[in-house]
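Missing here is one protein chain; the remaining ones are kept as they sit in the complex.
Now for subunit A:
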Amino acid sequence: MGTVHARSLDPLPMQGPELGVQADDMDLGEPEQEEKQEVLENKDVVVQHVHIDGLGRTKEDILTYEVADVFRAKNLIDVMKKSHEARQKLLRLGIFRHVEVVIDTTEGADALPNGLDVTFEVKELRRMTGSYNTMVGNNEGSMVLGLKLPNVFGRAEKLTFQFSYGTKETSYGLSFFKPQPGHFERNFSINLYKVTGQFPWSSLRETDRGVSTEFSFPIWRTNHTLKWEGVWRELGCLARTASFSVREESGHSLKNSLSNTVELAGYTGGDVSFLKEDFEIQLNKTLFWDSVLSTSLWGGMLLPLGDKPSSIADRFYLGGPTSVRGYSMYSIGPQSEGDYLGGEAFWAGGLHLYTPLPFRPGRGGFGELFRTHFFLNAGNLCNLNYGEGPRAHLSKLAECIRWSYGAGIVLRLGNIARLELNYCIPMGVQSGDRICDGVQFGAGIRFL
């Protein structure tokens, strides 16, 4: 009885000849508008078959879960809606380049008069994609090679490999991801990596070689990740002039930890043991004239277990264009001869007012990416001498608060990153902190 093509969910007119329903194809009588509407909207349909065409290495059993819902559709609008949802679900598996939906009437011996066939025409991603980049920066050049194998064994498993070979350091990572068939949100991944980092604010160099397994699962409305990680950590001095406190931390250690959003290290082995928590809260409120008031609060605490003191690589750091502005990168808190050692507890808060640029240049286009920004940041970082009770800890964090205020311009890059150029006035500076008063530039993803 005619053909209906449904492609994605482009807005479809409910009447008129674009539907491809030809008057001479119809077996029914008068081609009246009302009757056509009745055919399409209110007529009961039954989805008899759902096909998926174009499968190569993908195994069908994982796909049946994603398209199962389509069978439950009762009328044509429902079929189109559920097909669209099924298409989204198939795309989120990350194994298809594109998915097209074709809805047709059933043909053949067992065809019902109101039966429909839904076909998903899919194109799988290539077996292996690679990328090659060269990066230059900070007196170092490196070559980065990436390999991605989506859908390795046919059930949406993904294998990625990245290798970076530089003039100073080499790092690599291998990662395997497998979702549970039918419940994509429940998945696990295994990672193997070697990562090196240089931290000039502490004159510290760190090399981590580790293996980690992560389990993700949704509980009610939240998504939880349980991660086990084993890391062989090697610390060293970045320069001959590193302070002795940093020199004392040089050497090898093994960190074995379990984390949810809370990290517990040391109970399953290794020689580094601690309990670490940190949190971030952000609240935004739109005010008049398209301006937004935003407040955020960060905090964290590191509790060493046993009698070993905490390691410099596990402690928290504060300060810089992405946290308390007006201070140099990670340059707040305990330090020794200019090397910042981090602290075991911190808090930081920010109050921001974002407004569109004055006189709104480039309104509706490029100018929308910019905002002017007035801010007030405060924070504190210190070590805690445990055993003195929570009141003493709170008062320690409340004394000698560093804070700053200022204004500047923010540029939004995509939906992820931000560039900021601010004029900052730091206050409450303690001896040992390094400040960056005046103009400060910041680029990053996570800002206070």
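To be clear about the criterion, contacts are C-beta pairs under 8 Å (C-beta built on N, C-alpha and C of every residue); 3 or more make two chains touch, one makes a residue touch a chain; residues count from 1.
Heads up, the rule we're going with is that contacts and distances are computed from a predicted model.
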Per UniProt record, missing subunit out of "Metaxin-2", "proteasome endopeptidase complex", "Coatomer subunit gamma" or "Protein transport protein SEC23" is "Metaxin-2"
Given A:G251, A:G306 or A:P361, the residue that touches the chain left out of view is A:G251
Which of A:G115, A:P200 or A:G236 touches the missing chain? It is A:G236
Considering the complete complex, of A:G94, A:G270, A:P356 or A:G428, the missing chain is touched by A:G270
Had the left-out chain been drawn, it would touch subunit A at residues 232, 236-237, 240, 244, 247-248, 250-254, 269-271, 337
